Each structure stands twice: as C-alpha cells, then as structure tokens.
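Only a single protein chain was left out; the remaining protein chains are all shown in position.
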Amino acid sequence: MSLEDIQKDVDKWVSQYKIGYYPPLAIIAQAAEELGELSREINNRYGPRIKKSDKDTADVGEEICDVIFAMICMANYHKINLDEFWKRKMDKCYGRDDNRWEKKE
Amino acid sequence: MSLEDIQKDVDKWVSQYKIGYYPPLAIIAQAAEELGELSREINNRYGPRIKKSDKDTADVGEEICDVIFAMICMANYHKINLDEFWKRKMDKCYGRDDNRWEKKE
Amino acid sequence: MSLEDIQKDVDKWVSQYKIGYYPPLAIIAQAAEELGELSREINNRYGPRIKKSDKDTADVGEEICDVIFAMICMANYHKINLDEFWKRKMDKCYGRDDNRWEKKE
Partner (left out) sequence: MSLEDIQKDVDKWVSQYKIGYYPPLAIIAQAAEELGELSREINNRYGPRIKKSDKDTADVGEEICDVIFAMICMANYHKINLDEFWKRKMDKCYGRDDNRWEKKE
C-alpha cells in the first residue's frame, strides 16, 4: 500500500511555504478547475468536437495527476491516511459491488 | 514511487468483468459525481450552511478515494503510467512553481 | 431578454435571510455538488451502468435548475447583469463560432 508516499511527497513540498495548504473550499475550486481541464481534453478526444490526435497521452496523464494532487492536498489538510481509506474502497469493490456487473467466464 | 500499485489494484478488480473500463466520457461523469459528493461534505463543514461535526474524517477520506478511483480508471483506460507523470508533476512543483509563494525561514 | 427575471426571483428569496448569498467559493462547491447530481443521472441514463428508464425527464430538469440556481447566485453576488453577458455569448456564437461546424443545407 502506497498512497502514503504520495501524501508525503506533497507534504514535503507544501511544508516549505508559509501559506501551507489552501483552505478546503479553495481546494474544491482547484479540483474543479483541474477536472475541467481533464474534461476538455477527454471531450476533444472522444466527444463530437474531435480536434486532436489521440496518440499522445501526455496531457491526460498530467491532468489526472493535477486532480490527484488536489485530492492529496485535501487528505493532508485533514490528516487523513489514504491507504486506510483506499483499502476500504477496495474491500467495498470486492464486497458490496462484487456482483454489480457480469463476470468473465 | 507507487501509484503503480494502486493502478494494479484497480485493474485487477475491473478485469474480472466483461464490461471493463467505462468509456472516458462516462469516467468524467463519474468523477464529476464523486467530486460533487466531496464538495457537499466540504461545504457542510466549512461553508455557511454548517451542519456537521468536523471531528469525523471518515466521509472525506472515502469521497477522496472515490475521486482517485475515477482518476485511476481514466489512467488505466489510456495505459498511462501515473508514477511517471507524478514524478513530472513533482519536478514542476520544485521547478516552475518553486518560488510561487513565500518560503518559511 | 430575460435572465434578469430569474435573477430577481433568486434575489427576492435570498434577501429574506440574514445570511444572504454564500461566499463565492461556497457557491462553487454548491455548483460542483449540483453538477455532480446531474452527472450521476446522465451517467445512469447514457453511460454503461444503465439503471433507469429514460422516459421520465423530471430529475434532469430539476438538476439543471439546481445548477442554474447556483450560477444565478454567483451572478447576483457580483451584481452581474446576465442578460448583457448572454447577449455577448450569443453574439460570439454567431460570430467567432459561426462556422465551427458544418451547416445544414
């Protein structure tokens, strides 16, 4: 399990600065902004306004990490151990949601 | 570096099912839904419509993991190695964004 | 032109209360929450996790109005006359974006 390392990465960087973490509502706005940028890229590739080559995956990877970064800030602000919650999420996937779709043979 | 483990967790679970990953635009809608749930919780805690105790961090951790889960699905769908992009993100933090805020003494 | 009437509707209701408009970052979180609810409904109808009948349009209409309500609050908070900006938006549609797609014969 390993989201903890990512959380430490972010904390080390943020801790250098006087300002520290943004307040939670500003992190939400940040996350909405980043999800918006990912949405634009995905709409450009898969929506009706096709504009770009779908060869290059650089932007999608960057935009995904920008959203994850905002999520890590939110977790760190609240001193949340994400590995614990990730484990719970996976347990729920294999528990409650296990038979939600048809399995391969 | 370790987002790879999380990506494998998700892939192992999704690969059981015939349906596989959602199409990218459906993943965006999923991410918007999960970010919406996190937003409600954060607004309840920090916005003017204060309703809940801020002692319990359970819901915030769950909602964060739901958003991350959607991001991991988006990455896996595109066969993106997130550790690589996370490293780039951190390099950008220490590079371009290094002096964006005042540092502690 | 007529978004002004909608803006007045909202202002009349909000003005009854001591609290007044939410601060802008809380309105963003509210809008993200409402867009999330619309996203869930749309994903249920058109995404791979089809669950519901697509006959009933009640929920979609409600969720759309909830997003618009948040936008009206944001405009009113800033004393923005939306009819003016709507006119500009339409002018841009017929100007810059006029030949973005192929027209019907």
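In order of appearance the chains are A, B and C, and numbering begins at 1 in each one.
The rule is simple: a residue touches a chain if its C-beta (ideal position, glycine included) is under 8 Å from a C-beta of that chain, and two chains touch if they have at least 3 such contacts.
Since this is a predicted model, take the numbers as computed values, not measurements.
S.K.: Indicate each shown chain that the hidden chain touches within the full complex.
M.R.: Checking the complete complex, the chain left out touches A, B, C.
S.K.: What does the interface between subunit B and the hidden chain look like in terms of residue numbers?
M.R.: These residues of subunit B touch the chain that is not shown: 23, 25-26, 28-29, 32, 49, 100.
S.K.: On subunit A, what residues meet the omitted chain?
M.R.: 19, 22-23, 26, 29-30, 32-37, 39-40, 42-43, 46-49
S.K.: So that we can see where the missing chain sits, which residues of subunit C does it touch?
M.R.: Where subunit C meets the chain not shown: residues 1-3, 5-6, 9, 13, 15-19, 23-25, 27-28, 31-32, 35, 38-39, 42-43, 45-47, 57, 60-62, 64-69, 71, 74-75, 78-82, 84-86, 88-90, 93-94, 101-104.
Methods note: only the chains that are shown with their structure count from here on.
S.K.: At what distance in angstrom does the C-alpha mean of subunit C lie from that of subunit B?
M.R.: 25
S.K.: Using mean CA coordinates as chain centres, what's the subunit A-subunit B distance in Å?
M.R.: Result: the chain centres lie 2 Å from each other.
S.K.: Two or more other chains touching the same residue: where does that happen in subunit A?
M.R.: Where subunit A meets two or more other chains at a single residue, that happens at 25, 28, 32.
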